[in-house]
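What you see is the complex with one protein chain gone and the rest in place.
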Amino acid sequence: MTVPGAWYLVLAAILFGIGATGLLVRRNVLIMFMCVELMLNAVSLTFVTFARMLNDIGGQASVFFILVVAAAEVVVGLGIIVAIFRRRPEATADDLHMLKG
Amino acid sequence: MIAALLATPQPMSVHLAHASAWAVFAVGAVLILSGALGVVLLRNPVHCALMLVITLFGIALEFIDQSADFLAAVQIIVYAGAVVILFLFVIMFLGVDRRERFMREPFRGQKPLAVILGLITLAEILVLSRVGNWSTGQHGVAGDLNGPGENIQKLGQSIYTRYLLPFEMTSALLVIAVVATVVLARQQSRAPSELTKDEQAGVAAAAADKAEAKR
Amino acid sequence: MIGLLSHTLVGQTVQAPATGCQVTPGKVTGLCQAFNSLHIPVEYRTILPLLVLSIGALVLLVISAVLPKRSRPGLYPLLTVIISGLAAGASVFQWIDVGNHAATKAIGNQIFYDRFSVLFMLLISVATLFGALLSDSYLQREGLDGVEAYVLMLLASTGAMLMAASAGTIMLFLGLEIMSIALYVMTAYHRRRAASGEGGLKYFILGSFSSAIFLYGAALAYGATGTTQFDEMSVFLARTTLPNDGILLGGMALLIVGLGFKVAAVPFHFWSPDVYEAAPTPFTGYMAAVAKAAGFAGLFRVLLEGFHSQEANWRPAIWLIAVLTLLVGSVLAIAQRDLKRMMAYSSISQAGYVLIGLQSASSQGTAGALFYLLTYTFIIAGTFAVIGLVQGEGEARNDLGAIRGLGRRRPGLALVMLLFLLAQAGVPFTSGFLAKFYVIAAAVNRGQYALAIIGMLAAAIAAFFYLRVGLLMYSSPEVDETKEPTDGAALAGLRPIPGFDTPREPALSQGPGAVAASSDGDGAVALLAPPEGRVEIPFTVGITLAVCAAFTIFAGVSSPVLDFAKHATTYF
Partner (left out) sequence: MNAAYIVLALPLAGALLLVFGGKRLGDPLAGWLATILSFGSFAAVLVTWLTLLGDNAAGNGRLIEKNIFTWLPVAGLHVNFALRIDPLSMTMALFVTGVGSLIHLYSIGYMRGDRDYPRFFFLLNLFLASMIVLVMANSYLFSFVGWEGVGFCSYGLVGFWFDRESAAVAAKKAFVTNRVGDFGFMVALFLMFNHFGSFNYSTVLGTASSGLLGGHATLNGTFATGLGLMIFLGAAGKSAQIPLYMWLPDAMEGPTPVSALIHAATMVTAGVYLVARSAPILHFSHSSQWVIACIGAATMFFAATIACAQNDIKRVLAYSTLSQLGYMFMAEGAGDYTSGLYHMINHAFFKALLFLGAGSVIHALHDEQDMKKMGALRKYLPITFPTFIIGYLALSGIPPFDGFWSKDDILASAYHMNFFLWLAGAVTAGLTAYYMSRQVALVWFGKARWSEARGDSAHAAVGNDPAAEGSTVAPGGTGTEEAAHAPHEGAHGEHSGRPHESPPVMTLPLIILAVLSTIGWLINANFGGFNHLEKFLEPVFPTAIAPAIHVATNTKWVLGIITTALAFIGLFAGLRTWRKVEVPALEPAFLAHGWYIDEALAATVSGPIESGADAMAYELDARGVDGAVNGVASLITGTGRQLRRVQTGYVRNYALGLAGGLAVILAYVAARVGGA
């Protein structure tokens, strides 16, 4: 219990940064999506750590909702991905650039 | 669970708890970072998904370390148990379990810029926090975290009172997820004009057969 | 939702033996210390429209499961119209109710029950109503009819209402996700249009990225203040001097980014043109009204309530975003050749004016912004109704050429469209003028002359393309094919539209429309020739157009709507 909160928070910030960078560098849509999950987990960790530091249950409750939302988002997101890439599994995010300008 | 036990401070073993808390944090941090880097750097999507699991475990470990037992459990069950499985399923279903094709970046600066921006954002957050000075808020607004009682009980209490409306409204989210799946997964119906010639012929033949049968 | 109904019953019976601990509205330091009660009062009237919509969505699902497939075309839209009409009625009731009683927090302090939220409930109900009216004929034309679109629309509206009423970042986030996820699916709804799927995916990826950013901001704000509730935040910030406000400001910045994405403020706007072009036309109109309104409601809640004391810190940031939004939106709209895309940029530019109202951080600015959003709902619904009519089957013709000569083919339709265009350009006697005037006046009152002048400059630029479309409708539809098919037609088609470069390839759709367009002839002439055939106006669309047009004029020449918006600026 004596690890200072800042350690966790810096760890979460790094995770958030890795997730964001990953979303920007990967072109496989599924992996981009995994990177979003990384970011969400960083946020969860931040909330939990703050909850401990503030001695407040609210942060943990927030994480609960993040989990639920993430699950729903995954279902819908993968649904969209499947609907699009069913016909052309080779495709990456870069292959979708019909709409532009 | 050992970590959970250790993380609970016992008057007898304060020093041990101290050390173990650090150990748990370190292990978790290593898992998290290695998993995250794996997701970002590995080529094969399946490997990436597995690395994601490692990160999720690491997060769960950190949750336990910070007395968020219930969340840790949910993290494992929902994320590792459902989400990642879903990812793997889709990867296999689409047959994209191979290395990313080499392709020229549409925008040359994308990768370096992305890394630079990631680093800048991280640096800015650290600057804002002055690294060590994160939490400035008031304590225990939504109810105490420490104190008597189980974590899960307090969490439940909070969710069913203060966060009742968000909790109920997650059901809307789930309904959307269901409807969305139906919409997206439904077999694509095509207008008659879109059918190929063979198909049109087939449809015509079927109609003729039907008419024949009726007679 | 159903759970919410049963909750009170259960809560009362399972009440813990310990001493009761009532939740009282306005109590800043949260609930009780220990396990006292699982009972909190649920004031149903405070979420009435939202309940109507969500329960309505479930009812629709149940009906569709019971009835045989495609038993009655028009049943679902009819029900949706009734449901959203009821929701609108409920919001009117709420308006009166809030007037009689004081504004409160409700249901575990998670939502604000004030006129600000009621106004948005009404706005969203009306937008849903229009969305349902417009979707009916469109979905039938495209062979997409079914219950799902309406269920998604109703649920998205539920989420939007939650956002508008939210009293904390968690509620805001949940509403945002409910709305966004439904909108992702709605964007990708047109299964036979490749563009639709692409837009849906882009929206989804960027949307979840921005959600994560928003959430991180909420987490940081939580760490800095110890709460996720706006009112608690502002009370805390007002009486405390933080030793380090870095985390607070960082959280604020991230929240602005996350919500800025939803309202398509520059530089977080990139998704918007693609998604507007991709989504089925009535959904685009719905999205432009609802998503934008809800996003702005969130921004107002966060910045004017939660971070009220940080005004000096966020106003410059919003100033810059507003300027970028105004200029980029109007300048880019000029270069567009696709109607829906042009409207997307136009709507970006319009968001800039609402941002001016926000930037003023005064009740006049808020009133202006609310009035802007309210009137814009009607204008944009009408505009997309017309676009939906002229584009033809399969959204084959979204280019500007499709609207050429509309003045001859359907004078009434063209006149109504002209009205909407003029309203967006901010011509006097339309609601658009008053809206622009009010936000700019608010900026001037706060001494923001530069912002006011940039706003007028953007209006001057924007007028160019609105008027261009307007005149295009009144230019000749007949492209003389017998006489000089290349020169004459090319001139007639291209020249009245200055600022065009080579026409965009028409094959955006894989549907029959694309085939028709490409078989029409070759090159630019075929592309820009207006579509043949009469534009049929379905009854539902006609009604929508009439209402929208009447409102646009009504709100432009008389004061009740503006008074309405002014009364809604009193927050909790």
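A, B and C are the chain letters, set down in written order, and residue numbers restart from 1 in every chain.
Everything below uses one rule, namely that a residue touches a chain if its C-beta (ideal position, glycine included) is under 8 Å from a C-beta of that chain, and two chains touch if they have at least 3 such contacts.
Computed from a predicted structure; not experimentally measured.
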{"item": "Chains still shown that are in contact with the chain withheld from the display", "value": "A, B, C"}
{"item": "Residue of C:Ile111, C:Ala182 or C:Val328 touching the missing chain in the full complex", "value": "C:Val328"}
{"item": "Contact with the hidden chain (one of C:Phe261, C:Phe378 or C:Phe551)", "value": "C:Phe261"}
{"item": "Of C:Val62, C:Ile96 or C:Ile453, the residue in touch with the unshown chain", "value": "C:Ile453"}
{"item": "Hidden-chain contact residue, picked from the options B:Leu50, B:Leu117, B:Ile152 or B:Val182", "value": "B:Leu117"}
{"item": "Residue ranges of chain B at the interface with the undisplayed chain", "value": "106-107, 110, 113-114, 117-118, 120-121, 124-125, 127-128"}
{"item": "Missing-partner contacts on chain C, residue numbers", "value": "201-202, 205-206, 209-210, 213, 244-246, 249-250, 252-254, 256-257, 260-261, 267-268, 270-271, 273-274, 310, 312-313, 316-317, 328, 331-335, 364, 411, 415, 427-429, 434, 437, 440-441, 444, 452-453, 456-457, 459-461, 463-464, 467, 471, 474-476, 483-484, 488, 491-492, 495-496, 498-499, 501, 557-559, 562-563, 566"}
{"item": "Positions on chain A contacted by the hidden chain, ascending", "value": "20, 23-25, 27, 32, 93-94, 96-101"}
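FYI, only the chains that are shown with their structure count from here on.
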{"item": "Between chain C and chain A, distance of the C-alpha-averaged centres to the nearest whole Å", "value": "26"}
{"item": "CA centroid of chain B to CA centroid of chain C, Å", "value": "28"}
{"item": "Intercentroid distance (Cα basis), chain B paired with chain A, Å", "value": "6"}
{"item": "Overlap residues in chain C, where contacts from two or more other chains coincide", "value": "30, 170, 174, 177, 181, 184-185, 188, 191, 220, 222-223, 226-228"}
{"item": "Multi-partner residues of chain B (at least 2 other chains)", "value": "125, 129, 133-135, 137-144, 154, 157-158, 162-163, 166, 170, 173, 176-177, 180, 184"}
{"item": "Contacting residues of chain A [partner chain B, same complex]", "value": "1-11, 13-22, 24-28, 30-31, 33-35, 37-38, 41, 44-45, 48-61, 63-65, 67-72, 74-76, 78-83, 85-86, 89-90, 92, 94, 97"}
{"item": "Residues of chain C that touch chain A when the two form their complex", "value": "30, 170, 173-174, 177, 181, 184-185, 188, 191, 194-195, 197-202, 204-205, 208-209, 211-213, 215-216, 218-220, 222-223, 226-228, 273-274, 277-278, 335-336, 341, 504, 508"}
{"item": "Residue ranges of chain B touching chain A (in the complex, touch as defined)", "value": "7, 9, 17-18, 21-22, 25, 29, 32-33, 36-37, 39-40, 45, 48-49, 52, 55-56, 59, 62-63, 65-68, 70-71, 74-75, 78-79, 82-83, 86-87, 90-91, 93-96, 100-101, 103, 105-106, 110-111, 113-115, 117-119, 121-122, 125-126, 129, 131-135, 137-146, 151, 154-155, 157-159, 162-163, 166-167, 170, 173-174, 176-177, 180-181, 184-185"}
